[in-house]
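One structure follows; several queries about it will come next.
Note that one protein chain of the assembly has been removed; the remaining protein chains are unaltered in position.
In order of appearance the chains are A, B and C, and numbering begins at 1 in each one.
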């Protein structure tokens, strides 16, 4: 069986060591414990928890989710109990010695991002930060930060300065004219890694009630429907930056994982697929070595970015 | 049976009178004649033909198309015989007295766009122009024009100046950070109508051959998968401009048509659905009045933009 | 609900039977029987998430259904065709397999006091198992309002054990009658210091909720919200609690209907916030 071990190296030389390149995507895996009945969460590459803010957030009104062809829309609006409750109540329950725990963070100002980074950098059980500057479902901050290279850069710098030795992953939005340009700005601002994509802004309506299917009117599209867009984004970003790229968007099988690695991803995150089946991520992790063997892939690092375009 | 007649009014007061708000989308309906065995093409709202350029274009190498979850990618690259061949060979075959024929045009410079407009404005059988500044599958022009409000504006002005009395529809790309801003610029530049969306840039790969599924590597995503993005774009554009908006993206049923009208579209175009079933557009046109009746919609203009968001 | 949580499991189960109860131009009703999952325990009011294994990715989510009944051999669900997913589920055939995770969520309280069961339409589903498992069935009575003929619903399995008053709502006026009956029966239950359990569509539940607060009667409501995961992870299904919610940190805030519900005490909810 080929070894799936994956090293994501940060700029300062520190590294995230993953048993497998497959992690959970923020907001789709709760705080990890929700999935314990369905598989061994310590087998994941890493657990990326639901987005955290400094203060608790109630999120958006209902309805918050809608099913769409091969995908879904969500406008949860970053409901969470705040970083303190996470540290005191959720973090202790997680098997952090066996699997890296990555905190996904969200704030409405560079100062708050800095403080979140600072608070989390003192938690031994946290292995990295993923900075969400790409949420389309909040009025302040969110995707607005992720659509402006200057604003994004200043947030990355603020987080980096306060993250201590924690690797900083910056999560990009596909809702931009030029994602490569954003990635470049973020790399230059000092990010250790880039993950993409967050959701694509979308909408659904009911012709009978004449109401939007989401109370927030617009929401973020995810699931297999967005996979072609996500693959394109990862490919464009991986061609542009030299830091590790983490692929996200519609991944639902080991085959999908290899597609993202082929176009340049070092690792991937599984989102919506965990709703379709709570065992999906465990099955993907289990299937991956066998599929590599079948394809004669001896080494993921060699397969990575080996797309034949000539 | 409620009347589906739809008037798309241009700025100069002239108007496109449609029997039904349902038209064919460029590049998915050939030159119209291809569909004659499957329905009466004179029953369409309008026939928008395959994109025309001044000179013939061979398009991109194969493979040019790939199937994706609830959608497809294409990188046809605007293969066409050129505007002269269209006028001499295709246009005479079309029932232009019964159904408006709309020429979709593509060029790599404002001058060429102007000349195309000029040539077509002398053709009695052409009822309007649709300006494609949003094709993601060509190296020059294409979506680059559609991603820059200044460039887009100058093309719109060039076309308008040379289009005589023909209404000018400008087709927008979803591959932008802010589609409302683009729409505003295009309205200000003098466009008579806006259509959106063109395809979303995407990609697909084969993990065995390690090759992209398209020779062009990236292509444009269309079909039901993009409908939530298209609805959001149409809604954002319709909130911003006061000229008519034509909705496109993943429409496959009469219900989908009403969704786009509900969020502000005055008319719609059917694209990929015509591949899934060559009779799709005829069925949609046939089903629409009955669905309106069922919903108690007496009048499309009243239903239009009547989304309840409060 | 106060006891140790019941651990859910995920299983791929074979369909053993699908029995139509009735067709209407708008709705059709089915009892779906699956092979019994290896559950150690379950309690009426809990639900499962179900997704046929034959589905491709067009329909993204599993669908939530109340557990109707569990026998040594089988898990029985009762459902109506409401949209695309249930239409497909209604096409299942014996030997087809489905992926099920559960039992999920909270359950109805069982107390040795007069207990009024209020069911609206398909909301009758969880009460079949509740009645069968109840240790003192003569404490139970039910009022069931429905829009389609009675034979479309599994009423018979209930009348075998308890007294059921039904109202076939055919006209708008019948709805007013239903609302009056609910009020009157809840008043009686309040006088007897009894318990009210309700399951049905949201307007029905709002009526019960308002009465429960006004009459100060113990009442539990089973809520339906759109669900993606069913296990508390997506935060799509939240309901807003009242100031009386026992977890003080969550009082007045949205909590997951799939894990903190679907069965809530009426006074712990703020249905006006929906």
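Going forward, contacts are C-beta pairs under 8 Å (C-beta built on N, C-alpha and C of every residue); 3 or more make two chains touch, one makes a residue touch a chain.
These numbers were taken from a predicted model, which means no experiment stands behind them.
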item	value
Identified contact with the non-displayed chain, of B:79, B:121, B:178 or B:305	B:79
Which residue of B:17, B:67, B:98 or B:293 touches the chain not shown here	B:67
Residues of chain B in contact with the chain not shown	27-30, 34-35, 37-38, 50, 56, 58-59, 62-72, 74, 76, 79, 81, 85, 223-224, 252, 272, 274-279
Hidden partner interface residues of chain C, rising order	56-59
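Here, only the chains that are shown with their structure count from here on.
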item	value
Top chain pair, ranked by number of contacting C-beta pairs	A-B
Nearest-to-centre chain - CA centroid comparison	A
CA centroid of chain A to CA centroid of chain C, Å	35
Between chain C and chain B, distance of the C-alpha-averaged centres to the nearest whole Å	47
Residues within chain B bordering two or more other chains	69-70
Per-residue overlap in chain C, given as positions that touch at least 2 other chains	57-58
